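All protein chains of the complex are present and in place, except for one that has been dropped.
Chain naming follows the written order as A, B and C, and within any one chain the residues start at number 1.
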Amino acid sequence: GKFGEYGGQYVPEALMPAIEELREAYERYVLENEDGFMDEFRERLRQFGGRPTPLQHAEHLSERYGRVIYLKREDLVHGGAHKLNNALGQVLLAKYMGKERIVAETGAGQHGTATAMAAAHLDMPCEIYMGETDIARQRPNVFRMKINGAELNPVTAGRGTLKEAISETMRDWATNVGDTHYVVGSVVGPAPFPEMVREFQSVISEEAKTQSKEQFGSLPDSVVACAGGGSNTMGAFARFVDNEDVNLLAVEAGGSSLAVDEEEGVAPNSASLSTGGQGVLHGARTKVLQDEWGQIVESHSVSAGLDYAGVGPELAYLVDEDPVTAVNVGDDAALEAFHRLSQEEGIIPALESSHALAYLEEVLGPDSEGDTDAAAELGDRIVVNLSGRGDKDLETVIEETDKREIPNAPDMSEFSGGL
Amino acid sequence: GKFGEYGGQYVPEALMPAIEELREAYERYVLENEDGFMDEFRERLRQFGGRPTPLQHAEHLSERYGRVIYLKREDLVHGGAHKLNNALGQVLLAKYMGKERIVAETGAGQHGTATAMAAAHLDMPCEIYMGETDIARQRPNVFRMKINGAELNPVTAGRGTLKEAISETMRDWATNVGDTHYVVGSVVGPAPFPEMVREFQSVISEEAKTQSKEQFGSLPDSVVACAGGGSNTMGAFARFVDNEDVNLLAVEAGGSSLAVDEEEGVAPNSASLSTGGQGVLHGARTKVLQDEWGQIVESHSVSAGLDYAGVGPELAYLVDEDPVTAVNVGDDAALEAFHRLSQEEGIIPALESSHALAYLEEVLGPDSEGDTDAAAELGDRIVVNLSGRGDKDLETVIEETDKREIPNAPDMSEFSGGL
Amino acid sequence: MSGLADAFSDDEPAFIPYLAVGDPDIAASKQYVEALVEGGADCVELGLPFSEPIAEGPTIQQAVVRSLSGGITPEAYFEFVDDLDVDVPLVCMTYYNLVFRYGADSGTAAGEGDHTAPGPRPFVKRAAEVGIDGFVIPDLPAEEADELRAACDEFGLDLVFIVAPTTTDDRLATIRERVSGYVYVQARLGVTGAQADVSDQTAESLARIADWDVPKGVGFGISTVDHAARVVSAGADGIIVGSALVDIVADAVENDRTTADVADDLRAKARELKEGALRGARESPEAEGK
Partner (left out) sequence: MSGLADAFSDDEPAFIPYLAVGDPDIAASKQYVEALVEGGADCVELGLPFSEPIAEGPTIQQAVVRSLSGGITPEAYFEFVDDLDVDVPLVCMTYYNLVFRYGADSGTAAGEGDHTAPGPRPFVKRAAEVGIDGFVIPDLPAEEADELRAACDEFGLDLVFIVAPTTTDDRLATIRERVSGYVYVQARLGVTGAQADVSDQTAESLARIADWDVPKGVGFGISTVDHAARVVSAGADGIIVGSALVDIVADAVENDRTTADVADDLRAKARELKEGALRGARESPEAEGK
């Protein structure tokens, strides 16, 4: 349950037995494949989830950067992102544990929609907590959850965003621990969630490793993934962590600035690995964006899925211990990368994944400042985890591109009022 | 180029040489795999397109109907539908032919977005014709095409919908036949398009056939696919046509009624196989929705992708010759099926594909009227081609569910103003 | 010699105007056609509007929309022709589905399936009755035209085919075997529509079919006296003009002009173009060689 100093179980006493029960179930079903749990999970990932996803050679990016770039196509997973890997794993585990109900929180709605899909697939009653503010700005995702049969519980507390939804879901779980499982959406929360979610997501690096060997006969020189909570990051890194020759780069959201406005309690970024301090948030000790007193500040990113004040404890540990390098790119660079992949490769990436792509441009692009160490770290064969597709981000892209000078954006003036 | 009496090449003289050139290229590259065309096509379908798509056992539908139902998951193809199979094939073929530019028409935007993606992927300049009315009601797809780098040409003629866009694209092609290829979006148009598009789409049935044998050791008893123009239909049927034991069902859009309002020139359905007469439309002799004089009438379906007055000539032929049975279901049944799959299987289907699903309910559902012949025709093992995902249809589903009594729809009142 | 060839019989270059019948209504249409003939037309292409005019440019497409909104049907078209009091050959220009479906008593969207199989014969028969002399069907290439050709032969009508700049030698042979009346030489690629210039392709196209024994009418983009003259001097036996005339009708609709005024303009435009054609004949290498 610990990763060095990180991790642990900082939760109300009432939840401790549920967490222990979960840990046991995790060890038996996931680690030991009891009752064929992992076989069933993998088969469902394949048939329902559409795995394996391709490791695609990106021809135009490769030309642009003079390296061989591969995209791990998690955008092709059912639902449009890697999120289903975990949601499906946990809902299935809840079923094996005899739970009769699942709850989950969601911010932008990606984890909520993935959970609703998994719950419908496995016939498990499902309630999703979502802040009222988020509900108002993520209506398509709210609608998707509803038509998948999930019950949606609006959270009115505070600013009505992800943080409040997490707290509210914990409360529901604390009240209904007996029959309810809480499907945590990333490699965060109390043990065993960070480890368990990483295991469910590690299918990404497991496939990428096999595919690398098959497609080019060796491991990649580096793997690049965006990091918010860190589930796609840990999924993309997990099976490479022990390969010292593979450099792992976690790209955080630099937002508009790495500075913090303590007075307003706002960090205009979500770069907790790069700028956060140790703290305890949502059940785990990890790196956290906080003010001088330890109050959690509002994070920010143009990408809702990266917009979180904490990060998975294992990722914080791996950064401290060196197997993973934390870097970050800002909102503008991410938007530019979004347009670049859309135009040059015919793939509309999630704004989350656009951060990973933007890092390539920053280090290897024509306007890069020649950071040769960073360029060398990337090596010749680079795998970028394309964690999700960008259809969900179209409104945001319109709004945010409109505010800025994004040199490679098409003329979008006719859309400036939204879709 | 002919399928019995159907098919042919009813196009302006100026296009005949281009069509002949295309037929030659089709025969060499596609049928004879010259220069490894098909190898490259298949590899790109795999890496870029995400093929093969799973043949998923649908547990809850199987329980509901007492048959074994499999879903061919074309919704997982890059872009969200089977459309990419064809767009990628044609853009690649245009490249092999030395063309320097592609044009395409689009109605709801599905073929346009698939073509724009394929063109970006293969670095081919791309112009899309789209009626002004369709542009106004399909803004997300318009936006997707633009960010994929396609140029969009609004068509103001007539009512500004698909028919006018097709005519306008033909005109562009007729003007620029030398360097331009017209990427036709379905198994329609002059020869060799119907045959060629069927070949590009036949990867669906090719995979389904192999998967059937692997997963349950035999061929399915029936394959059910929705039919508008018929590209997913022909793709799903092609490799089964010679297997007499496999029943093939093409489900057309019955719309609100199978009758026609000749005065208004409107058919409130798109069931040209079921109700149309022989005619010549958009380059081919086929079954067409037309008035007593042969003027083409406006078709209708709640699903924009099925909303077309014609149908592929080969499909018309196969229906006449019996290998394929044409049936149809109405708008209400399709909406119900949309909600059913979303809730029970955790998959949000395209409204097009919902028609195929609705046919199961009609024949096998609890309220079916006991048409035992139809039930027998479906057999025990049924493959339904899930041609696309329904994310694109959310606005339509809201609007159309709102108008009706759809018994299994969730409460959507909060969305009645749209997303 | 067939009816259409009459238009070319007087050794002068033929002027063949096009109008969409029923644009903007039947009565006006009638006056317009008469005015064109008064202005010197040797033959008239009478468009029967089809809902999907894939070979037309914006000008004629809009004419088709106007005409269809006015309620034109094939039968109304035939009655129009029957009533027409002009003394020149008449060509029916339309799309194949209207020819194919005429007289097939069901199997439309109304849904009963085909009882009377569709085919071109009833349409040709009726056209012959009302005095049509031939057809131009822009979406019917020679390869698909056997049935229509047979019906035309039966009723003594001509079937005009188009030759495009892209038409291959192989296809020229196919067309030559089937064409009658005149051959419609497409002056440039693209669709119908008035143009600022007339392509060099015209001369090349004419050269390729110089030895054919049908007259050569050139169309697509001819809108001025100069165009007319140049095309004829390049060897055309006639000029086919559509969009430049339809533009006058469209303008009249937009500006709410009287039918008589429009007829005057059409008559004047016809005179101009005919005059241009005659000038071209005088300037042709052949004439100068005489």
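Definition applied: a residue touches a chain if its C-beta (ideal position, glycine included) is under 8 Å from a C-beta of that chain, and two chains touch if they have at least 3 such contacts.
Predicted model, so just to flag it, every value in this text is computed and none were measured.
One chain is not depicted; across the entire complex it touches A. Taking the complete complex into account, A:V260 is the one of A:V260, A:L315 or A:L351 that touches the chain left out. Annotation: of A:E244, A:E292 or A:D322, A:E292 touches the absent chain (contact as defined above).
Residues 8-18, 20, 157-158, 163, 166-167, 170-171, 174-177, 258-260, 262, 265, 267, 274-283, 285, 288-297 of subunit A touch the missing chain (whole complex, contact as defined above).
Here is the rule we use: only the chains that are shown with their structure count from here on.
Comparing per-chain C-alpha centres with the mean over every protein C-alpha atom, the closest match is chain B. For subunit B, no residue reaches two or more other chains under the stated contact definition. Across the assembly, subunit C contributes no residue in contact with two or more other chains.
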